[in-house]
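Apart from one protein chain that is not included, each protein chain of the complex appears where it belongs.
Entry: subunit A
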Amino acid sequence: MEDDSDYEDSYVASDVEDYPTSEDGDYGYDPQTEPEISMRRAAYTVLSEEELKLRQQEALQQVMQVLSISEGEAVRVLRHCKWDVNRVNEEWFADTEALRDKIGLVDEQPTGSGRRKESCGICFDEFWVSEMHAAPCNHSFCRGCWKGYVHTAISGGPAVLSLRCPLPDCSAAVPAALVTAVSDPKHREKYHLYSLRSFVEDNQRLEWCPAPGCENAVEALHEVSNEAMDVTCRCGSSFCFNCKEEAHRPVDCETVKKWIIKNSAESENLNWILANTKPCPKCKRPIEKNQGCMHMSCSQCKHEFCWLCLASWQEHGERTGGFYNCNKYESAKKRGDYDAESLKREHARVSLQRYMHYYQRWAENDRARSQALSSKAEANDKKLEVLSEFVATPTSQLKFILDAWAQVVECRRILKWTYAYGYYRFGDNIPDEDTAQKQQQGFFEFNQGQAEMFLEKLNGVVEKDLDNLVEEFKREPGLSEVAPDGSVFVDQASSPERQAVWSKFREQLIGLTEVTRMHFVKLVQELEKGLDQLLAFYSEQPEAEAEAEVEPAAVSTAEASGSATPAQQATAKAPKRSKRSRISSRAAADKASNSAAAFSLQEADSELEAEAGYWQCRRCTVINRDLNSQSCSMCAQNRRGPISAS
């Protein structure tokens, strides 16, 4: 037993060294910049089919050695114990006979003389005993009948792994060696596949990657709980180890499950609501919505109404709480306008509408994520090379663009799931008295909004701004002017003007990528901690303790790797910034406890800026080196003032 646990230890330790394998060089850039945002990193490793076979073989060898049993027996025992070597040892030594009995291991029976003929119990033909085969129980059948028996069982599915002797009432297990000896290559391959599948599917620590066509599996390097655990396969796809849905941290598996069921249950309503036309509430003619504004006007009867609640537009004034709140239900209820029946109907509608709000944003972010994924692939394939010539820079130094895209992809995923979270976390109608709920909702929505705002900005810069820049470069030809003496080119691409424009863009994008990442780190951290705990934390903890406790774990590695580029400095700086902002947030929260805006990450902090030697524009995120200037050198945004519209 002791030997065994030693073995297990070293086995895990060597795996940990391989980790993290989730960042293998698909994109060919520094894994340091991998955008994955998670506070609690899961320890896991990705195994290819070959590696899985090796792992399986290792487990078998181990059990064969410790229990002194054959490979065929080891397969049975391991399968019975869900490929958990420790469990094998426990069960085997607790009651060997009972276990052997249960899984059909029988002692090898003596075989008779081969120079004797016997009738096969299946085909009734006579064979030399030496030509017949048997499981250890020694109930012999001819090779042809074994083949038929085994092939039929293999065609029947994975249950073949528990195949027993054909003799009724004999429960002896048919060893894998006999199965493979009598079957043809096609069936043999299938059998091996079932065996490998069992190794993964019966094993609590292993899960197949659900991506179509991917044959890798992910192995958890620790005891698995039934909590969400995002993993990324070598093929690039991310999924939750616990529930097999796409990766959804920081939202828990239960919420995701509810949300997915809800979406399919509501699919009919969704079609209706996502449609671009609705009947005019007055004349019933179909009205198409082709702009963002909710104020509709019927082309036929000129009736004006609200797209969201279909009420007359007159009722959407200041009186009812303003346009975007669209809270007619609330005020109508207060006025006692509804009888019980219409109240019920109205409630159902509001409930659906509320769901729609979240669903639309969830679905739009999902779509945006797919778009970002293909944009990233496109950039990797072609765009960087074009750009490389325009700015006289090797593509290896343009990887920050891919990093930006990768950040967009990851943030879209997180943002998407925060909408499912928001839907379930806050009810249809939080009563005014429930200030704690209101406060938490405000807190959450504020931070979600901040993160979303920066994500939209990042997305815009890496998408539209970059395209515009490339268009601009195209208009100024790269190679020009032939000198009188022959062919001397003025290389526009490396002109100081272009280099200046380019480096400014580069700094902006790198900075924006990092700032966006920080906002999402914060959002994820909040959800993982739980909003109620966070609020309690802000209102109760003394300042000194607070400082000690809120240390974002995930970014500490970045802090450790001190380096020279502004981007990396920004990375190193960021945790302190966020820590500090939390603390000043707490002070602000004390003053104006209801104002969610008080929790701003943007809190000015000259001390930290002085330490860093720069200040970062909150609007365009450019790094400003002049610590005395109060406005951004790039966009003229005031250093401390509210962020102006772009």
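Please note the rule applied: a contact is a pair of C-beta atoms (placed from the backbone, for glycine too) under 8 Å apart; a residue touches a chain by one contact, two chains touch by 3 or more; residues count from 1.
Basically, contacts and distances are computed from a predicted model.
Engineer: Not counting the visible chains, the remaining one has a UniProt entry; which protein name from "General transcription factor IIH subunit", "GTP-binding protein ypt5", "UBC core domain-containing protein" or "Putative NADH-ubiquinone oxidoreductase 24 kDa subunit mitochondrial" does it give?
Structural biologist: "UBC core domain-containing protein"
Engineer: Which listed residue (A:G72, A:G104 or A:P166) would be found touching the missing chain in the intact complex?
Structural biologist: In the full complex, the listed residue that touches the missing chain is A:P166.
Engineer: Considering the whole complex, which of A:Y44, A:F127, A:Y149 or A:Y419 touches the chain not shown?
Structural biologist: Only one of A:Y44, A:F127, A:Y149 or A:Y419 touches the chain omitted from view, namely A:Y149.
Engineer: Take the complete complex as the reference. Which residues in subunit A touch the chain that isn't displayed?
Structural biologist: Listed in rising order, the touching residues are 121-125, 141, 145, 148-149, 151-152, 166-168.
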